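Take a look at the following structure, please.
With one protein chain removed, the remaining protein chains of the complex are shown where they sit.
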Amino acid sequence: MTHLALMTQHLDQIFVLTSHWLLSYLPIALQPLCSAILSVAAIIIAFATLFALTTLLERKGLGRMQNRYGPNRVGPCGLFQPLADGVKSLTKEDIVPIRADRAVHFMAPVLLVAASFMGYAVLPIGRNMVMVDMNAGVLFFFAIGSLMELAVFMAGWSSRSKYSLLGAMRAIAQMISYEVPLVLASVVVLMQAGSLSTVAIVNMQATYSGIWPHWFVFTPWGFAGFALFMIAATAESNRSPFDLPEGESEIIAGYYTEYSGFKFALFFLGEYIGMFATSGMAITLFLGGWSAPFSFLTWIPSYFWFFAKLLTIISVFIWIRGTLPRLRMDQLMNLAWQFMLPMTLLNLLTTGIWHFMLPGFLRWIVCSTMVIVPCILLGSGLKYKKKFQIRTYHFSQ
Amino acid sequence: MSTATLAAASLNLEPANESGMDQLLEIAMGPQHPSTHGVFRMNVVLDGERVVRLKPVFGYLHRNHEKIAENETYLGSMPYTDRLDYMCPLTNNWAYALAVEKLAGIQVPERAEYLRVITGELTRLQNHTCLIGFLMQDMGASGTPLMYAFRQREIILDLFEALTGARMMCNYMRFGGCRVDLPAGWLDQAKKVVAGFPRFLDEYESLLVSNEILMDRTQDVGVLSKELAISAGISGPMARASGVDYDIRKVDHYSIYDRFAFRVPLGSHGDVYDRFMIRLLEMRESVNILQQAMRDIPEGPIVDPKTKIRGFRPKPGEAYGRIEGPKGELGFYLVSDGSPNPYRYRVRPPSLINLTILEDLCLGRNVADIVVILGSIDIVMGEVDR
Amino acid sequence: MTTSFMILAVLTVAGTAAAMGLRNAVHCVLALALGFAGIAMLYLQLGAQFVGFTQILVYVGAVAILAVFAIMMTHNDKSMALPDSHSAWVAGCIVAVAVFAVLARAIVSSSASAQTQPPQPAATVQQIGNALMHRFVMPLEIMGLLLTAALIGAVVIAMDRREEMK
Partner (left out) sequence: MVGEGILKGLAETARNFFGSYVSKDRLTTVQYPEQREPQIEATRDFPFLVYDGADWQQGMRCVACQICEKECPPKCIFIEKSKDKKPDAFGKMQIYPATFNIDISVCMSCQICVEVCPFDAIKMDVEYHQSSDDRFGALLLNKQRLSKSNEYYNAIHPTEASAVDAQRAEELAKLEAKAKAAAEVKAAAEAKAAADANPALNASPQQPAGDPQ
């Protein structure tokens, strides 16, 4: 091994090696516990920083899309804006409605943030950088995700506000509806990988033919699965155009209408952390996790690739948010049950066929057709059923 | 109102029918609500998220405009009309000036008429762009169309400021003309703004018109039938979206609108999408009118020299002056008893009258639809409450 | 008996006890969800990852939410507090004690409890999948059919109601 290769490898493993080095000073009995604490702290710090950066990126990006500067007053280029926001939300008065259920009202944001952080336990952020390599990692991820619904309900119900309740009902209905396509869209990867372990799934994708990686997104079923997963993930994390639960023009702020100060900030944090987690899962399942996009780029540290992919997905989220109006509740449900669900089921079938057909050109054609044709048919069928169209207008004489 | 009560009766509004499953939820949307366009309140009774009853409550911004005007001189009311529909002060000025001119029999010089048409149509442009921006905001488009609209509105407001001295409270029209003449270079700047406007409209259209989510949200939502539009006295783009061919610029032949070639777009469905599209198309026609007016504007005096500023006392009588405002028929009814103050002063606010059918449009729809329907009606609370 | 087991056991028992004892129906459901979570963690402690996570996914994520929805739909604010009925309490306690007694007897007399050191089950997801797809494929299919039937039934009932409303 050349000197250079060794160095890149060390750079790649710098966090792992540092952690080992730190732990080696501790007695053996304490090592597992301290290792866990260390990695939890690392994840919380890394993703809280990412959250701060994302709020800034979002405001700046939206600003530019809307022909404004975005925040640029606090620090150079407004870089300390998140800090100022944090200080602001910490120092604001914490108002609890007088009829609110205080205990539940307090616990809801805590549960939300805790649940959204727990998902990171199984996300491989880099090579050998996963907190727990669970046998049923993907299942763990979705199980934890379902806890968030409970937190949302607690927030909406305990506030004793009609807007909160409406928002919570919307949120729960939406999250339950989109959990089905979300899970079904990821099942295709599990079928192909034959494992529920996130580490195994990434390792499978981190190989190359020539310079091209074996990411699942570069197959017909993988691409369809990725697209469906991302749509469902947008809805799961209540991002525009599926941000009905908070729909500020309709129901003020949805389930966190009655929250203020730091608890409000916690909800905000929870939403973003949840969004990162779901995006991270999409990266893990379809975009090859921490693996480099070309074989000649493998010398760049693996965690860099993970965060690069994450930021790309976040940018797309921001872009979509800057463009699209919000859907209505019934349209949201129709999309979930009439389009997403059939498509994910069909995608399962396609994956099965892909698995049993011989590798080659024919497999590509058959599977692509199986995905594209129904998508177009279903889409235009829905459009026809809804009867919406671009109209032409006449003028009076 | 009758359709609303009928619909309410057919929906069986008794609280908790046999199954006991249907609980009605009454929420007060407003007066502090992000999308009620000011301090407006809707007491909405919901079944799930479906509207079964909606009671508009307004008057939070009432400031006794008409009574104040009866104790002011005729000229003294002019700055107050700016504050009626504060999005379009110049058309308000115009309608009021028109009513007084009718009352006192004042002739308006040629150049002043052109100035009025130019400023009036610029007002229409900025009102419609902003309305569409607000509508999209209500639909949850995180401000992007609104910001584009405001960017464009700002350019037009700069023109207003250069001409009248104020961006929004212009107080520009006078009885028998306008207050000041165009400053040097204003017309060239305005020509540039108007020439650039179609490009902005193209951008706006490509962002919005064919968007599937927008079409799904607005088509067949809040359908206003032609019959109801006529019987409820709806006017302006809202009536035209329902297919009522009624544009006061064409009907009344007021001012010099007969000299310009422009078309009146008509909708066929009467839904929110039609209202949105009619406004977009109207802006293109306004650009046409503006280009013709700025090409043809003659030199000459801008105000009738015989009309006094001080001690203006029209002869006893009454007059109703109306124009096609951006929001609909804006009329002023004045009765004079020969004193310096009007004996009776009455505004026909298009916002208020277009708002009266809100319940009919919203019944049976979703909460999310209410804000979109309200947004498409185009109200300004300053005018509704007066 | 490890400390972690003690903590989890206390959590689970407290949660389920609170679910029975609390006056507010929504609080009961939340406490029940806590109990479910505790049970899930007990499974995890035994090394049954799949069962543990499924417990969370199904019971906390779905059943608790379903219960909450049911409460929200059927109760109004007045009946939110459960009725305080003495006889129901007594009957409930009797049933609970009886069930506990039967279960305890069954466990104590079973061969499983005879082993002092149970072997690690180490059932991987793959093994469970294989079992479901080979040995238990019939029960699985039957259950799937049953659930589908229930689903269709629910849809039919819901559609009937909608027609009535029209």
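As written, the chains take the letters A, B and C, and residue 1 is the first residue of each chain.
Please note the rule applied: a contact is a pair of C-beta atoms (placed from the backbone, for glycine too) under 8 Å apart; a residue touches a chain by one contact, two chains touch by 3 or more.
It should be emphasised that the depicted structure is a prediction, and the values quoted were computed from it without experimental measurement.
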| item | value |
| --- | --- |
| Touch partners, limited to displayed chains, of the chain removed from view | A, B |
| Which of A:319, A:337 or A:395 contacts the chain that the document leaves out | A:319 |
| Residue in contact with the excluded chain [from B:215, B:229 or B:363] | B:215 |
| Candidate in contact with the missing chain, chosen from B:161, B:188, B:227 or B:337 | B:161 |
| Interface with the unshown chain - residue positions in chain B | 72-73, 75-80, 144, 148, 151, 154, 158, 161-166, 169, 171, 179-180, 183-184, 203, 206-215, 309-310 |
| Contacts of chain A with the absent chain, listed as residue ranges | 61, 64-69, 319-320, 322-324, 376, 379-380, 382-383 |
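One rule holds in what follows: only the chains that are shown with their structure count from here on.
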| item | value |
| --- | --- |
| Most centrally placed chain - per-chain CA mean versus overall CA mean | A |
| Chain A and chain C: spacing of chain centres that average the CA atoms, whole Å | 29 |
| CA centroid of chain B to CA centroid of chain C, Å | 59 |
| Whole-Å gap separating chain A and chain B, where each centre is the average of the chain's CA atoms | 44 |
| Junction residues of chain A - those touching two or more other chains | none |
| Residues of chain B touching chain A in the complex | 25, 27, 33-35, 49, 136-144, 147-148, 151, 207, 209-217, 219-220, 245, 247, 250, 263-269, 273-274, 277-278, 281, 366-371 |
| Residues on chain C engaged by chain A in the complex (per definition of touch) | 24, 26-27, 30, 33, 49-50, 53-54, 56-57, 60-62, 64-65, 68-69, 72, 124-126 |
| Footprint of chain C on chain A - complex, ascending | 101, 104, 134-136, 139-140, 142-147, 149-150, 153-154, 157, 169, 172, 176, 179, 194-196 |
